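A single protein chain has been removed from this complex, and every other one stays in its place.
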Amino acid sequence: MSKIKKIAVFTSGGDAPGMNACIRAVVRTGIHFGCEMVGIKQGYQGMIDKNFIPMNRYSVSNIMQLGGTILKTARCLEFKTEEGQQKAYNNLKEAGIDALVAIGGDGTFTGAERLSKKFDIPVICVPGTIDNDLYGTDFTLGFDTATNTVIEAIDKIRDTAESHDRLFFIEVMGRDAGCIALRAGIAGGAEAILLPEKATAIDDLITTLEDGAKNSKSSSIVIIAEGDKNGGAYNVAQKVKEKISYFDTKVTILGHLQRGGSPSSFDRILGSRMGFAAVKAILAGETRKMVGLKGNNISFTDLEESITRHDFKLEDDLMEMSTILA
Amino acid sequence: MSKIKKIAVFTSGGDAPGMNACIRAVVRTGIHFGCEMVGIKQGYQGMIDKNFIPMNRYSVSNIMQLGGTILKTARCLEFKTEEGQQKAYNNLKEAGIDALVAIGGDGTFTGAERLSKKFDIPVICVPGTIDNDLYGTDFTLGFDTATNTVIEAIDKIRDTAESHDRLFFIEVMGRDAGCIALRAGIAGGAEAILLPEKATAIDDLITTLEDGAKNSKSSSIVIIAEGDKNGGAYNVAQKVKEKISYFDTKVTILGHLQRGGSPSSFDRILGSRMGFAAVKAILAGETRKMVGLKGNNISFTDLEESITRHDFKLEDDLMEMSTILA
Amino acid sequence: MSKIKKIAVFTSGGDAPGMNACIRAVVRTGIHFGCEMVGIKQGYQGMIDKNFIPMNRYSVSNIMQLGGTILKTARCLEFKTEEGQQKAYNNLKEAGIDALVAIGGDGTFTGAERLSKKFDIPVICVPGTIDNDLYGTDFTLGFDTATNTVIEAIDKIRDTAESHDRLFFIEVMGRDAGCIALRAGIAGGAEAILLPEKATAIDDLITTLEDGAKNSKSSSIVIIAEGDKNGGAYNVAQKVKEKISYFDTKVTILGHLQRGGSPSSFDRILGSRMGFAAVKAILAGETRKMVGLKGNNISFTDLEESITRHDFKLEDDLMEMSTILA
Partner (left out) sequence: MSKIKKIAVFTSGGDAPGMNACIRAVVRTGIHFGCEMVGIKQGYQGMIDKNFIPMNRYSVSNIMQLGGTILKTARCLEFKTEEGQQKAYNNLKEAGIDALVAIGGDGTFTGAERLSKKFDIPVICVPGTIDNDLYGTDFTLGFDTATNTVIEAIDKIRDTAESHDRLFFIEVMGRDAGCIALRAGIAGGAEAILLPEKATAIDDLITTLEDGAKNSKSSSIVIIAEGDKNGGAYNVAQKVKEKISYFDTKVTILGHLQRGGSPSSFDRILGSRMGFAAVKAILAGETRKMVGLKGNNISFTDLEESITRHDFKLEDDLMEMSTILA
């Protein structure tokens, strides 16, 4: 029988749709298996500030449909120091917390790994970020909702696109990873997609657009990941305009609206499954693992591996399709 | 009995959700009353190019839910000349077109007024623009859908707003009129709303935001009409940041996504009523009027008045509420 | 100067999208003008149970986008008795409440009228019901959102309608009033609309549908208000099928999903304006009035008149359009 009696859950880093579904699953699964459950507000900062709140099954009623995270997130410089980590651990111990479920991205995982290794407190991590850029899972929590948000924006813009000499540039999230740009670009029928993973010369982009115009395309939409080497949608629009001035260019910067919104069914289910699996793993004696979705099954990856490996890449068939289907 | 046998409908200027509902109503109402119906593609350009298409009741099937306009719009420099107007008129005559329904904004109306006066061809105009900046109607076609689009964006951004030191700046459409900004700002619960109609000093904005922060607001959203004197969301964000650097600022530029999207029920009904009324007015011998909605009733305004008067203004109670409710 | 120091707000009857925007406006406007504000939970039941909660400006933060009502509603048999009303009044007095803002429909107004007359406590009512069936306002709170919800459903069903021998019957809310059915029917492009206000013989409906089939309509959608004399969508579908068995009939009952959902911009603005106006009216010494929207302006109607008059009717042009445009 597990000696784990009290489990705390927290979210950290950028928020993502589906985090609340995951918190709900963690809390209710823990209670189901006889544990006391605690929510830590504002991530690592909350550990240092003793911002602990007891959670019962009603604490998580009616939250699944909400974007964001009811536990909040925050940046925490203090936790990066030895003293901060010690303080956090002491507070956890004092509150009787035996194990942690951490929901977040790369930075969250690094903190969790450190805390767990140093003080031997079990931790299971859940990949919660809209960027889909973590090793060990096909999909991160929030990615599906974010791509849906982006394609709804593209669909609306396409409605107003009606003459061949008008170009729309839409900047989407993705500093290092082009997952959102690639999927939303294909699903939105974009003319061209600019990704951090692949340098696109402005001249090549212009050729693509002029070919489209020749083929009497009635409009052109270009999706640009914020991490694209050309420097964002405004810069790309300007550079294009300098060379082909007869195009009328329009820019949309979606910004943080991509993080919000009621989570999709996919993300609610994913968050629920991952939260459920995380608690069961803790009770089974696991630690320093990241829960993931591989195919339609829950899987686990060593936390260290998921932090250090960055050799995942954009799907080959999607890359190929992105030019063929455009 | 009316001598009007053949009526043409066209859209011009920026497209707006609900234009298709209006086209549908014009076509079906005209047919119902025994007229032949014609669609002119790409507005005034289409008159010059003889881009006329016969419309039957099936031409407008299943279009009501679509954003944009199936008849397209275009800018037309040639129509601004005497020769262009003569050519347009000759083409209309040659095609046997007895009367026109024009859907669009200020510029569209000016063209229609000129054509109608010069050549004595009856014309009824429908106010179709998301900006809600026309005299003679409480609401223009597309305005309701556009404000819904903006508040959905605000709602999503609010989801991710969680610490008091984060500021979101959202730029919305409105070069001369702050209707979208004002309504969407109130409906979205914005902290501050910057309008073309009212200069806001950056220092005053900062005071508002700092007061909000003191009152432990968990987030602040500022709506900025593109015509605001401070020069758009990026400039405002930068100016604010220069003065209060501890704020983390995020910018969203909604751009043309505000023009698109499936029209709301309000805009479909409005477009249908206006199109229906426009054709009935033509058949009753009216000309050079703009259809409008006053209260819940269709009304008519002399086209000249609707073009020249700009003394409509933002609702007083909304202006007052915008600071009290924030 | 007003002697009103403490104002309570409550919702009663069926909930409607926009009620939360109204509660927010009432609370913040009252506070702005120096009043203490109270929320009464579960309407009249809450008066009897002393379910009073003090409201400050943060009590209503971040609620505008939520459907339903944070103050809940409930049926209350006890309030229908003399004793119940006396008890409610005593509790209000004991809590120092000087005036009331009541948000709801017919039944809510009747209770408010009684309480106010009997005990001389000022009350201003806000029309909150999706049915749009109250005298003295062009639009009730929630109606716009509900019609948007219905047309989204119709749009989806139309997607799958592809052969002329398939009929879709959609039942929408409206026991006595066909406002939702009429507007959603027109905005959704329905083939036929069955309203409580107008008996439709099944044979006439069948004629309409067969004419549509002859005209090679690719699908037919029939909207049925629940109060239609033929007894709801299932009964209509069955009766139609008995006579023209070659049609494949499909039924959708939207039910309570029409009451929910994030309020539209229109309803958020309407709720805000009405709540704002209600508090100002109370402070100006008004009582037993219903706030309304006439045109684009706030207006007031004597509560008694709004309760007793039922001579509003469906818009003539909409009725006419409903057959011409179909």
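Chains: A, B and C, in written order; residue numbering restarts at 1 for each.
Following the convention adopted for this analysis, a residue touches a chain if its C-beta (ideal position, glycine included) is under 8 Å from a C-beta of that chain, and two chains touch if they have at least 3 such contacts.
Since the model is a prediction, treat every value here as computed from it, not as a measurement.
**Student:** Which shown chains does the hidden chain touch?
**Tutor:** Contacts of the omitted chain with visible chains: A, C.
**Student:** Of the residues listed, A:T11, A:T140, A:T249 or A:S272, which one is in contact with the missing chain?
**Tutor:** A:S272
**Student:** From the list A:D155, A:E210 or A:E304, which touches the chain that is not on show?
**Tutor:** From the options A:D155, A:E210 or A:E304, the contact with the absent chain belongs to A:D155.
**Student:** Among C:F109, C:F139, C:F168 or C:F266, which one touches the chain that has been omitted from the display?
**Tutor:** C:F168
**Student:** From the listed residues C:N90, C:T110, C:T252 or C:S299, report the one that touches the chain absent from this view.
**Tutor:** Of the listed residues, the one touching the omitted chain is C:T252.
**Student:** Residues of chain C in contact with the chain that isn't shown?
**Tutor:** Where chain C meets the chain not shown: residues 14-15, 17, 66-69, 72-74, 149, 153, 155-163, 168, 250-261.
**Student:** Can you name the residues of chain A that touch the chain not displayed here?
**Tutor:** Residues touching the hidden chain, for chain A, are 21, 24-25, 28-29, 32, 57-58, 61-62, 64-65, 138-139, 144, 147-148, 150-151, 155, 158, 183-184, 186-189, 215-218, 262, 264-266, 268-269, 272-273, 276-277, 294-296, 298, 315, 317-318, 320-321, 324-325.
By definition in this document, only the chains that are shown with their structure count from here on.
**Student:** Suppose you hop from chain A to any chain it touches, then on again the same way; how many hops at least until you reach chain C?
**Tutor:** Contact-graph shortest path, chain A to chain C, evaluates to 2.
**Student:** Quick one: chain A and chain C, Cα centre-to-centre, how many Å?
**Tutor:** Computed value for the inter-centroid distance: 39 Å.
**Student:** Measuring from the mean C-alpha position of chain B to the mean C-alpha position of chain C, what distance in angstrom results?
**Tutor:** Distance between chain centres, rounded to whole Å: 28 Å.
**Student:** Which residues belonging to chain B are in contact with no fewer than two other chains?
**Tutor:** 155, 158, in rising order.
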